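Only one protein chain is missing from this complex, and each of the others stays in its spot.
Now for chain A:
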């Protein structure tokens, strides 16, 4: 694996901040389940298994201190979802936030969609920095004044107050999913969004909560014939009629909503033919796509399966244009990874702002940066040991077998409980957010 060191053009990453508790005893509720920057990158939202959302805000620009660009402070936090019980089906509904997606900003307030397994909610986050004072009928603390004591009239005025950030649920989109929601995606029309579960994709209007249109349904008439589930779905960044959904069999289907109301019939099917001699018990499981993301340009899409990241050109269906191995050394560990269920871990992936580099997580709190242009890749680690202010991250190397060099870590020493499933890249700057089990790391580009 190539390192990021050496060469003047190489981007180096340094530590900026880490959020979360230091102790090793992780409460289930604190497990981070999603991370997402908003469209400007000014806000960074996280969701956790306890149904809570925490939003961080970027430190305002300080030209004399460019290294503080990667500094994010708490802006707002709220309980988005609570645990529920479906009595009819004897099903516990987890409050874990599966995904957060921001709406593009239209006015002073910020809006985001957050979803658990069954219900999507639209949250409005707004600032209040003024309050009205000088009412005639009420005291400042809200108690009503005795009307006989009112002898003069005054005009209430707005006075500045300490900034208060309020989060309020504006819409609740419920009861449209029988199976577990894995994705939500806001359309470029900024009016609709899709939600996808294991077998269906639904289309919603942001203003309308009492109905939803089903646009994909792959449920077979006889459930015994089920062979494939939907694993992720996303709208195209600027074509409002186009979306894709990925499957547990490693295929991606692109659908055009202009073609028909029900998009069961795909417009394009992206699938890389498998070499039959490579077929094994594990083939289908490791080919399952855990995440699909369009490039910002809209020309490409990236998929993440268990061992690799693939970049697809939307104009070519029969194979990806680029394939990157994330942790090829795990191929010889598939048996134990199947036994401890790690083979079913769902890693996400993300693009940088100009689509030149992609990032994805791995085990042992490692994450991978794959530079498409320079054909270079590097493995970095999010750990408390490397968390001195502005400390540059050193490339990490995993030794697959044979003699272990100094500074390398052997495959058998990797901690498979330390997984980085969720990462996010600032839409414009080289600032990244990396979530370990219960901590959020923020790294930024090294500034000289």
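Brief remarks on what is shown
Definition applied: contacts are C-beta pairs under 8 Å (C-beta built on N, C-alpha and C of every residue); 3 or more make two chains touch, one makes a residue touch a chain; residues count from 1.
By our rule, contacts and distances are computed from a predicted model.
UniProt records the chain missing from this view under the protein name "Alpha-endosulfine", selected from "Proteasome subunit beta", "Pescadillo homolog", "holo-[acyl-carrier-protein] synthase" or "Alpha-endosulfine".
Across the entire complex, the residue among A:36, A:71, A:198 or A:355 in touch with the chain not shown is A:198. In the complete complex, the residue from A:285, A:409 or A:447 that touches the missing chain is A:285. On the side of chain A, the interface with the absent chain consists of residues 19-21, 29-30, 32, 46, 48, 50-52, 54, 74, 77, 79, 82-83, 85, 89-92, 94-95, 179-180, 198-199, 223-229, 248-249, 275, 277-278, 280-282, 284-285, 288, 331-335, 338-339, 438, 440, using the contact rule stated above.
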